[in-house]
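A single protein chain has been omitted from the complex, and every remaining protein chain is retained in its original position.
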Amino acid sequence: MSRAVRKTAGAEGWTGPLLSVEDLNVQFKTRDGLVRAVNGVSFELNAGETIAILGESGSGKSVTAQAVMGILDMPPASIPKGSIRLKGRELVGLSEKDYREIRGTQIAMIFQDALSSLNPVISVGEQIAEMYRLHDGLSRSDAKTAAIDVMQRVRIPAAAQRFGDYPHQFSGGMRQRIMIAMMISQRPQLLIADEPTTALDVTVQAQVMELLAELQRDSDMGLILITHDLGVVADVAQRITVMYAGRTMEQGTVDEIYDQPANPYTIGLLESIPKLAETVERLPAIRGLPPNLLQVPPGCPFHPRCPLAQDVCRRDPRPPLETVSEGHVSSCWFAKEVHARGGLRV
Amino acid sequence: MAVFESDPVLSESDPVLKVVDLAKDYPITRGILFRKQIGTVSAVDGISFELPRAQTLAIVGESGCGKSTVGRLLVGLERPTRGSVFVDGVDLATLSPKALLAKRRDIQIVLQDPYTSLDPRSTVRKIIGEPFDIHPSALPKGKTKKAMVGELMDRVGLNPEFANRYPHQFSGGQRQRIGIARALALRPKIIIADEPVSALDVSIQAQVMNLLMDLRDDFGLSYVFVSHDLSVVRQIADRVLVMYLGRLAEIGSEPQIFEHSTHPYTQALLSAVPVPDPQHQRERESITLGGDLPSPAAPPSACRFHTRCWKAQEICSIETPLPRQLLGEGHLVACHFAEERSMIGTAAGGGDQAQRREP
Amino acid sequence: MGRYFVRRLLQMIPVFFGTTFLIYALMFALPGNPIDTLSRGKPRNPAYLQYIIDQFNLNDPFIVQYFKYIGGIFTGNFGKTFNNVSVIDIFMQRIPVTLQLAATAFVIELVLGIALGIWTALRKGGPFDHLSLLATLLLIATPIFVLGYVVQWLFGVKLGWLPPAGIQAGWPTSYILPGFVLASASFAFVLRLTRQSLLEVFGSDYVRAARAKGLPAWTILRKYSLRNSLIPIVTFLGADFAALMGGAVITEGIFNIPGIGQQLYQSIRLHESVVVVGLVTVLIVAYLIMNLLVDLLYGVLDPRIRYE
Amino acid sequence: MSEFFSGRRETEALTDGEPVTDQLLDQVGEDAERDSQALADQVRRQEAEAAASEQLPVSGARPRSLLGDAWYELRHRPIFWVSSVVIVAVLAIAIFPNAFADVDETSSLTGGCNFDNYLQPPSSQFWFGTDQLGCDVYSLTIFGARPSLAVGLIASLLTVALGSAIGVIAGFYGGWIDAVLSRIVDIFFGLPLLLGGIVVLTAISFPSIWGVVFVLVVLGWVSAARLVRSTTIEAKGQDYVMAARALGASNSRIMWRHVLPNAIGPSIVVAVIGLGVYIGAEATFSYLGLGLQDPDFSWGTMISSAQEVFFQAPWTLLFPAGFLTLTILAFILMGDAVSEALDPKRQK
Partner (left out) sequence: MLRTRRGLALVGAAAVAALGLSACASSSTPGGDTTSSAPAGGGGTFSIAIEEPQNLTPSNCYDLYCFNVLNQMIIGIYDFETQDDGSIKPVPTDLTKAVSTSDNGKTWTIEINPDWTFTNGEKITAKTFVDTWNFAAYGPNGQQLGFVFGPSQLDVVGYDDVSDAKSPKAKTMSGLKVVNDTTLSMELNKPLGESLFANFLAGPQILPMPSTALTVSGSEDFSKQPIGNGPYKMDTPWTPNQSITLVKNPDYKGSTPGNADQIDFRVYNDDNAAWADLQAGNLDILGVSGLPQQALATAEQVLGDRYVNTAGALQFGYYAFPQQTDTFKNKDVRIAIRKAINYQDIVDKLLYGTATVAQSFAPSTIPGGGTDICGDSCVFDAAKAKQLLEQGGGVPGNKVQIASIQGADNSVRKAVCNQIQQNLGVACTLKMFPDFGAMLDAYAKLGAGDTGFILALGWGADNPTINNMIAPLFGTGAPSNYIGYSNKQFDELVARGNAEQDPQAQINDWLEAEKVLYGDFVAFATTFPNTNYGYSEHVSNVKINPQGFVNLAEIQVNGS
């Protein structure tokens, strides 16, 4: 079931995109050198829309999310370049105090590991209720009522009784629901979900994804889904950004990306995952290993692993994002050719 | 489409591994001075299967279902509470400790986590060479340990020059190759692969899968492939055993399970696997199971799945369904209301309207 | 919880006997005759010797002495010193003094250690952090007797801020200097432990999540960071409080605090097994109880920890 | 895990962030059933961290052991270098005192004692001044290094050896062996070092440094044993031990080849820090008159006799105490640096 992307006017009459990230660069200072974890990433998100940021470990997808959330530890991290605008308001360089007012109320984030993201020594109810007390100034008992409400909304059974329970007393799926309840309690306009279902069993994963979709439908929230799992993304997101070694490799609508990928890396990823519906003699694997971020190869970072790599790929500059069709860009010198081949096996 | 057209169980040769009514209970103890048992966790309860030569049996299920315990029972890391394991027709329980140690060579294991399954203080040479220290007779005549380690590394796609390095200097995929080389060293007949690729990145996962399949073909290995990932299982397995809370839900050949599943749990599992194809995914019929896996310390009565099953009726909580053959040969299902339903093809299988149940 | 409690209590029994036996054996192994030491080489009255020998079972084999002694303890009779002072009386005078000293030291290390630990963790890498690191390490590395004399001389004699010795001025005045000296090493450890475990918690997911929730820094520190770092600190403090009670030999000596440490040192030198074993027994019991309390406190601090 | 709750809380309870249900599963041996997704995720995060920060290039690196890694870490720490320089200097003094001061150390006249030179302040002749017996404090300080260091080195070495052996046995075999050993550890743990030391040193008399060494070992092994026991339990549960077991490795092989090398790491740190602590303990016992006895002397005995004159001749206290403090400090800093370098979770 596909949903149309709704471009609705935001609060205060803002009509632009809910979030726009432009040329974001994030780097970490380490003893071994400067790690450029995110390198010129741009994307936009409208209210009610879901975009997915897809990538393997070390691709910079989580760092991007944390940069938007403003919870990177600076130092060692820094944002030397780029802009993040929430409904037109620049977030890069915002004071901690101002950022704090945005976090939790306008942007919220759920993390991959709900167990370690919940304070183990405070009851879950209290962890939710404190959002109401802090942001809405509710009294202790009102906050409790509100918290139980939101717990019910994310379908935690016997919410009132379980208010005083601690995170470890819940199953993985329930914990992630609590995390979601906490984060949507202030009805944020933007929710970032960083691998929200990676730690869950498939049956539970389906439950949680369904819940997220439902909440988003009800509240017209923008959702950024960070994941490495191409399957999870397929029916949830409208648009996808594929990242590799801190760079955007390809960006486009879900259908475009899956049907007509324009980047060899995306193709490699799609090919290499085993399909439930078919069996093959051999899985077409991407050769080699992802690069170390301290020593990203010059030119296209994917070139050592790319079957199409030519000399031009091995030299700087790296290929620019080339538009292959409307709203579909790819960073590859051969983007057009690849796109034209229509996702053929590489 | 499927690699194997015929049911491998029909193969004439004797199974290399036969498991009969395998069970493992863990005691729950409590006591002030002396611990006494106050209950049991039935981690594995009455699992039986046969593994023909050069084939792969996959055990699938959610976390906590007992699938890894089966692997560990097979490889001798745990003592079964009940049941027998036959390797080449020999019941392991009847062997003397010495003979058992020798027989152990035939079953090796590849563990789940490439980061913890290699001793961080040993070089790769020591790790891969250790099997020869323990079983000196396994070293082929006229070959040094060093040479064998080199060969093994080469075989699993590692540069033998790296033999002096330490595990942490390798990436996850490379480490898993080291683990595989170690398991291969003794030339086993059976390898228990316990979630061997679940910890790996997508692009690496395929490389390791391919390696495993190559090795199977080259050495005539038989695998018991423990996994929660049905997509992966589909690529490698000849037979699939679905477990739920320590018990068998359904067993059958790969096509039987994936295309003609009959157990509601198998169907739910299949339906929940996300498919990286937006169109297909949107059109798929989905069954969302309510609730979580119950605790193995207090499993539901009779059919353990009945608390989450949309087909459950009164009988399910009273009478334990025994594995029975419903469709093809070798396809057993433990459900009172088993019914075929295709969950993966675009051609929708008929059957009940999936109901949502909330716990 | 109840079962766990009982189990722990039962486990104390062998420890109790083992420790008292060990100490008793060691005291018994002390060379020379306690009476030699007691009478300092002066002529002795044979009648007096006999009296002492009878009263302290000195002619019995060691094992008999031990069980007579332990038997006495269980009937509430801790015996008497060679000076005819009841050991119970000694406990009654000494333990409150030592408790006051230990409590003073404890408060110093608790309050200062945790407060400065938080500060340095928040200012990690700053000049204050480095300075406190160096200062605390110096405190740890300086032998306590050197520190004791310096502190006594500087603050007690030279500056005259606080009484240099004795407990005449009562609590807290008399206990501040010795309390500080006694606490010095532990204080440094608490500071570093607090800093370290806070830094560990700062990097945790739930602190990150708390920031994502938009919580103020103080709330995060209090409800998230501190509460989760408390367990190692509590563990250390628990063990340390027991150690403070018995380990004050040197501090109590330098500052003339009539506490347990001082008594023990004297009694060891006088070969007064009765007092030594009695006091050590009390210390061991205190130590075991502290351990138990710390264990129980875990359950309060961390709901994840459940006992059986 | 029968001794799961027997007061080992420093490690188990602290490291156990898992939910109770998971704990239960662990206890009953279901740990293989760990959520593989969570694991995958954890590994992924490790890799991400590795990639994002400190790890080395996966390929092209020279072979390097864990210790090699630690060394790599250490080389980048100024504190490590400062403490190394101090330790090397002090060791050199302890091993070759004659290279630093040419006085016959076998006679009681070490330090060229001459009563005529009573309490001379530091000068070009007596760099550190003289003490109340007219002995050269510089020479005494130089020759006093050896016993001080020897006590620290030998005691911490023996402590770790004894403690590790017992800790590994208790942790590895568990059951009643563990129960008995743990109770013994508890017994010794309840005895404060100083107090026990006073009793033992009053009770026995060993020649030269051996009495102090004996006391430190007898009372000190327990902390190493506790630590190694818990790291052993941790190491025992690791997958690589399971892998070795699956290969058919014997208990002793697993214990010596796999568990011990992995369990002993933290106790090395304890040993380094303990070295400093033991040097200080020797000084304390000597201060109480229970440590080294004439004609042996150490920094501790020097401090002890200096306290009588330190108001009028502060140099008598200052130099030995300074050397003592500096040495202890160096070892503590070194232990600190090493522990951070060995810490798998090291965070920069």
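We just call them A, B, C and D in the order they show up, numbering each chain from 1.
Basically, contacts are C-beta pairs under 8 Å (C-beta built on N, C-alpha and C of every residue); 3 or more make two chains touch, one makes a residue touch a chain.
Source: prediction; values computed, not measured.
Asks: Thinking of the complex as a whole, which visible chains are touched by the chain that is not shown?
Replies: The chain that is not shown is in contact with C, D.
Asks: Based on the whole complex, identify which of C:G79, C:P164 or C:G179 touches the chain you can't see.
Replies: C:P164
Asks: Please give every residue of subunit D in contact with the chain that is not shown.
Replies: 107-109, 113-115, 118-119, 132-134, 202, 205, 287-290, 293-295, 305, 307-309, 311-312
Asks: Footprint of the hidden chain on subunit C, which residues?
Replies: 31-33, 36-37, 39-52, 55, 82-85, 89-90, 93-94, 152-153, 156-157, 160, 163-168, 250, 253-256, 258, 262-263, 265-266
Basically, only the chains that are shown with their structure count from here on.
Asks: Which chain is in the middle, if each chain's centre is the mean of its C-alpha atoms?
Replies: Most central by this criterion: D.
Asks: Mind checking the centre-to-centre distance between subunit A and subunit D? Centres are C-alpha means, answer in whole Å.
Replies: Chain centres of subunit A and subunit D, defined by C-alpha means, are spaced 47 Å apart.
Asks: What parts of subunit C, by residue number, touch at least two of the other chains?
Replies: Counting only residues that touch two or more other chains, subunit C contributes 7, 302, 304, 308.
Asks: Give the residues of subunit B that touch two or more other chains, as numbers and ranges in rising order.
Replies: 63, 171, 174, 201, 228
Asks: For the complex, give me every residue of subunit A touching subunit C.
Replies: Touch list, subunit A to subunit C: 66, 69, 71, 96, 100-105, 108-109, 111, 113, 116-123, 130-131, 134-135, 166, 168, 179, 182-183.
Asks: If you look only at subunit A, which of its residues touch subunit B in the complex?
Replies: 1-2, 56-57, 155, 157, 171-174, 201-207, 210, 228-235, 254-255, 258, 268-270, 272-287, 289-290, 305
Asks: Help me check something: in the complex, which residues belonging to subunit B touch subunit D?
Replies: 26-28, 35, 41, 43, 63-69, 71-72, 75-78, 101, 104-105, 108-109, 111-123, 130-131, 133-135, 162, 164-166, 168-172, 174, 179, 182, 186, 194-195, 198-201, 228, 295-297
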